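And now, chain A:
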Amino acid sequence: MSMISIRDLNLSVTAGKKTTHILKDVSFDLEAGRITGVAGASGSGKTQTGLAVMGLSPTGAELSGSIDFDGVELVGMPAKQHNRLRGVQLSMVFQDPASAFHPMLTVGDQITDHLRHHQKVSKKVALAKAVEILGRTRVPHPEEAVKKYPHQFSGGQLQRIAFASAIICDPKVLIADEPTTALDVTVQAGILRLLRELCDDLDLAVLLVTHDFGVLSSVADTIVVMKNGVVVETGEREAVITAPQHEYTRSLIESLPGAEVSP
Partner candidate 1 sequence: GSGSDEAGGAGDTIVAETAFNLKTIDPHRQFEFTGSTIDSAIYQTALEFEDGDLTKPTDGLCSFEMSEDSKEMTLTLKDEDAKFSNGDPVTADDIAFSFERLQGIKGNPSFFLDGVKVKKVDDKTVTLTSEEPNPALPYILPNSSIGIVNSKVVKENEGTTDEKDGAEQFLNENSQGSGPYKVEKYDADSQVVLTANEHYNGPEPKYKRVVLRNVSAETQLTDIQSGQAQVAYDLNSDQAKQIDESMGKISSLPSTRSLYIFNNADEKIGGPAADPNFRKAVMAAIDYDKLIDLAGKGSQRMASLVPNEFVGAVPKDEAPERDLEKAKKLLKEAGYDGEKVPFHYSSDQAVNGVDLAQLAETLQAQLKEAGINLDLKPAPSSTQLDGFRSAKQPMGIGTWGADFPDPTNYNVFIPGGDVADRVNWSDDPKLKKLADEAAKAKGDARDAAYAKLFKATTDTAVWIPLVQPVSTVAVGSSIKKFVSNADISFDFAKAE
Partner candidate 2 sequence: MTSIDQAPAAATAHSPASGAPLLELDSVACEYKLDGGGRFRAVNGVSLQLGRSEVLGLVGESGCGKSTLAKLICGLEKPADGSITFDGHPVRALGLKKRAKELLGIQMVFQNPYASLNPRRRIRDQLDDALALNPDGTWTVESLLEAVDLPADSAQRYSHSFSGGQRQRIAIARALAAGPKVLVGDEPIASLDAFLQARIARMMRDLAIDSGASMIFISHDLSVVRDIADRVAVMEAGRIVEVGSTEQIWNDPNHPYTQKLLAAIPKVDGKGFIPG
């Protein structure tokens, strides 16, 4: 049973008189406890797919098709209702941790405000929970960390905090949009490990957006390859990487230094 099932998702954006089709008949599933990696060149619609699930498509966007979340239809869901799912059941982590936090609010405030809003818990309880979760995502000195501001952390630490913020309400789905692209390889490894851990421990359905096959090869269970808003290939990790079926996937992987593709 998949947690999220995307079927024939189409997205077009109209700005002025021009309409662009960003997603065309996109279909794939996310399953609990599994990481689904979406790969594709820049501009292929990876981020927009994630945002569509979150209900955060750009203004002027027209969405059609179906996103089934645990039996609930997300496409066309009223904004209010969607808002009740966001942050609680569906959560998201962004590419650049430095810009995903408000520079003038403390980290503690930012990772608990949705907890307080959704679960109506007191500030104190929320902070205690924050400290616990920060410990879980291995942010050093969680008690002090909640009082600090984003600029006092390194990129890797901020991404850990972002993950803490994402899981604090015990969501079912986590969308990670290129969570390691802005980080060094050494830091990336730690984040990937954390992602794997969270997925396994919390039984999350994870959508991992990236254009790095190295990352997919490390953590993804299923790989979806997109090109110009179209899904060109879906399959198990090993199969897609070692024996890509689609010519586009093959060319992508072959272009990477050190990739090993079976002929």
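To be clear about the criterion, a residue touches a chain if its C-beta (ideal position, glycine included) is under 8 Å from a C-beta of that chain, and two chains touch if they have at least 3 such contacts; residues count from 1.
Regarding selection, all candidates are chains of the complex that A comes from, given by their letters.
Everything numeric in this text was worked out from a predicted model, so none of it was measured.
**Student:** Determine, using the touch definition above, which of 1 or 2 touches chain A in the complex.
**Tutor:** Of the listed options 1 or 2, chain A touches just 2.
**Student:** Hey, which residues of chain A end up touching candidate 2 in the complex?
**Tutor:** 41-42, 155, 183-186, 188-190, 192-193, 196, 211-215, 217-221, 237-242, 252-253, 255-260
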